[in-house]
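Supplied in C-alpha cells, the structure appears directly below.
Omission of a single protein chain aside, the complex is shown with its protein chains in their original locations.
Each chain carries a letter (A, B, C, D and E) given by its place in the written order, and its residues are counted from 1.
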Amino acid sequence: MSTVKPAEDLEADPRVKAVFDDIRTTRKSDFVNNMWRYLAFDPALLERTWAEVKAVMATPSTLDPLVKEMLYIAVSVTNGCSYCVHSHTAAAKAKGMTDAQYAELLAVVSLAGKTNQLATALQLPVDNVFDADRAKA
Amino acid sequence: MSTVKPAEDLEADPRVKAVFDDIRTTRKSDFVNNMWRYLAFDPALLERTWAEVKAVMATPSTLDPLVKEMLYIAVSVTNGCSYCVHSHTAAAKAKGMTDAQYAELLAVVSLAGKTNQLATALQLPVDNVFDADRAKA
Amino acid sequence: MSTVKPAEDLEADPRVKAVFDDIRTTRKSDFVNNMWRYLAFDPALLERTWAEVKAVMATPSTLDPLVKEMLYIAVSVTNGCSYCVHSHTAAAKAKGMTDAQYAELLAVVSLAGKTNQLATALQLPVDNVFDADRAKA
Amino acid sequence: MSTVKPAEDLEADPRVKAVFDDIRTTRKSDFVNNMWRYLAFDPALLERTWAEVKAVMATPSTLDPLVKEMLYIAVSVTNGCSYCVHSHTAAAKAKGMTDAQYAELLAVVSLAGKTNQLATALQLPVDNVFDADRAKA
Amino acid sequence: MSTVKPAEDLEADPRVKAVFDDIRTTRKSDFVNNMWRYLAFDPALLERTWAEVKAVMATPSTLDPLVKEMLYIAVSVTNGCSYCVHSHTAAAKAKGMTDAQYAELLAVVSLAGKTNQLATALQLPVDNVFDADRAKA
Partner (left out) sequence: MSTVKPAEDLEADPRVKAVFDDIRTTRKSDFVNNMWRYLAFDPALLERTWAEVKAVMATPSTLDPLVKEMLYIAVSVTNGCSYCVHSHTAAAKAKGMTDAQYAELLAVVSLAGKTNQLATALQLPVDNVFDADRAKA
C-alpha cells in the first residue's frame, strides 16, 4: 500500500537516474530501495533528500556509522515508522551489528520509552544543574 | 510543576535511603536528581526503576556508555520528554560528548524525524529484502 | 506562555458565560480551569468542546469515572501533553485515586511505553488469533 | 487486521443506515469507507463521530476544503496513522491536490518533523515576543 | 514482516522453555504469542521482559485486571503500536470487556487525543491549583 505509484521506467528521467546512480556508487550495491523509488515522483524532493541523507549518513564524521544507524533506529521506533525501522535495522546489520548489540539497543530504547512515561507523568521539574543557560549564567 | 511532592526527609524511609545510597555509589556523586526524588513516593516503584536503569545503563556491555546515552537522548527527543532530554544530555556530556558529536547527534536525530515523515506520508511498502522472516524462509 | 490571551471579562459574552455556568454546575465548583478560559476566544469551539467533554466524562456510563480519568492520563502522558497530565491527574485524585493506585497506573503506563518500543522495533507480525476480521471469517 | 468485525448487513440497523445515507448524500458518492463501517459496531459512536467530521470537514468555512485535508494529512502522518494518511491523501487528491502541491506538502511536513527534533533536543527557551499572555500584559 | 526470525525449535533453549512454561502456567493456556517468540532471540531480554509483564499485569493489585488492559490499550493506541493494540484488545476481551465498554474506551481515548491537541496548540499555562509542588509549599 502506498499513496503514490512509481513510474514503470523511473530512470528514463535523467534527474532520477543521476540520483539512483549516486546511490549505487555510494553504497557499492545495485539495489535501490523503495524510499528512493517512491520519492522519485518529484525529482527535486528526491535530489534534496538524498543529498542530505548522503551528507549525514554516508560521510565520515565524529560518530561511527553503526552508531548513526542505531540512532536512526531509535528515532524510527519511537515515531512508529515501520518502513524506517526495517530499512535502518537492515543497514545496521549490514554494518556489523551483532545480535548482542541489537538486544542491548532494544533494552536501552525500551527503557527510555518507559522512563519517558514516568518523567512525563510526574511532570518532573528539571534539576537546575541540567540547565546550560542557568549553569553558565 | 509536578504531580507529586517529595517528602521533606525522603531518606527517613530505609528503602528510599538504600536506593539513594546505591545511586550515589554507582555514580560516584552525592547528587540525586529529581527522577529518583519524585519516584520515592512509592518505594517499590523507585526500587524497580532504579534496578533496571542500573542494569541497562551502568553495567559494562557491548555498547559504549556514551552511545547508550545518545540513544536515550534520541528516544527522549522523539517522545518530547523535556526532563529526559535534559538529564541524558547532561549525562552524555559528563561521559565526554563533544560539541561536534552533539551537533552530529542532532543532525542524525533530526534527519530521522524528517525521513520518518516522508516514509509514513508515502506509506512506503517495505522492500522484501528487509524482512527477516521472509529472508530466511 | 500561551498562543492566545483570554479577555479581561470573559463572561461578558453570554455564550461563554453559559458554558462556564454549566461547567460550575456540572462540577459543583466555582473554579473554571484554563482550558475553558483560553478556548473562549472562539465561543463555538468552546461550546462544542465542553459539550463533548461533558457527554463523555461527566455522564454515568459503563466505565467508572475514575477509570475514565486514568485512561485520560494514559493518553495525555503518551502524547506528552503537560497541561492535560496535570489537569487529569488532579481530577483523578479528586475522584479518589490513592497513591497506591497512582503508582500502579504509572507502572502500567510505563511498561506499555516499554513494550510498545519492543514490538515496534521487532516489527512483530500480529498473531492470527488477534484478528477479529480473520477470526470470524 | 482489525479489532472488530463489521456485521454482514450493517444497514439493517436503522441508525447505521441513516448515517451511511447521509455520508453518501454529503459526499455525492455510493462508497462508504471502512472508518464508518467499523465504527458502526456502536451506532452512537458512529453518529457522533460522523456528525463532527461533517461539521468540521464538509461545511463551508474560512479554510479551503483542500487546505483542511492537507492539515489532516499533516497530523495523521505525525501520529503515524496509516489508515488516516491513506484516506485523507485520497480525499486531498479528489479535491484537486496536484503532484506539485503534494511534493510541497511533504517538504513542509518533513521539515517540521526535522526542526521539531532540533528545538526539542536543544530545549529552546520560547522567545518572549511569541507569548500572547506576556505580549498583552 | 519482522526484523528477527524465531528459531525453528525455540524451546530447545532451556531458558526460553522456562519462560514459555511460566507464560503457559500463568495464563492457563498453551498459546504463546509472537511477542515472546520473537524476543527469544535474546534469552536474557526475554526473561527480564516477561518477569516485568508478569509482575505488573498478572499480579493481584489495587487496579482491576481489565482496567490495566484498558490502560495498556490507551497507551498503545497513542503510540501507534499495531501489535500491542491487537494483543491487549484481545486480552481485554478475554477479561470480559463488553462492546459497550469498548465503545466507551474508544470515546475517552479519542477525546483525549482531541483535547491534547487543543491544549498543546494553545500552550495553556497550567493552573496553579494543579501543581502538587506549589500546593504544599
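Note that in this section a residue touches a chain if its C-beta (ideal position, glycine included) is under 8 Å from a C-beta of that chain, and two chains touch if they have at least 3 such contacts.
None of the values given here were measured: they were computed from a predicted structure.
Enquirer: Given that one chain is not shown, what are the shown chains it touches?
Expert: A, B, C, D, E
Enquirer: On chain A, what residues meet the omitted chain?
Expert: 1-5, 48, 52, 55, 126, 130-137
Enquirer: Since one chain has been left out of the picture, which residues of chain D touch it in the full complex?
Expert: 1-4, 31, 33-35, 38-39, 49, 52-53, 56-57, 61-63, 67-68, 70-72, 74-79, 81-84, 86-87, 89-90, 98, 100-101, 104-105, 107-109, 111-116, 118-127, 129-131
Enquirer: Using the document's contact rule, name the residues of chain B that touch the chain not shown here.
Expert: The missing chain touches chain B at positions 80, 82, 85-86, 89-90, 99-100, 102-103, 106-107, 117, 125.
Definition applied: only the chains that are shown with their structure count from here on.
Enquirer: Could you tell me which chains are in contact with chain B and with chain C alike?
Expert: A chain counts here if it touches both chain B and chain C, which gives A, D, E.
Enquirer: Under the touch criterion given at the top, what is the topological distance in steps from chain B to chain E?
Expert: Between chain B and chain E, the shortest chain-hopping route counts 1.
Enquirer: How big is the gap, in whole Å, between where the Cα atoms of chain A centre and where those of chain E centre?
Expert: 27
Enquirer: Going through chain D residue by residue, note those that touch at least 2 other chains and give them in order.
Expert: 1, 3-4, 80, 82, 85-86, 89, 106, 117, 133
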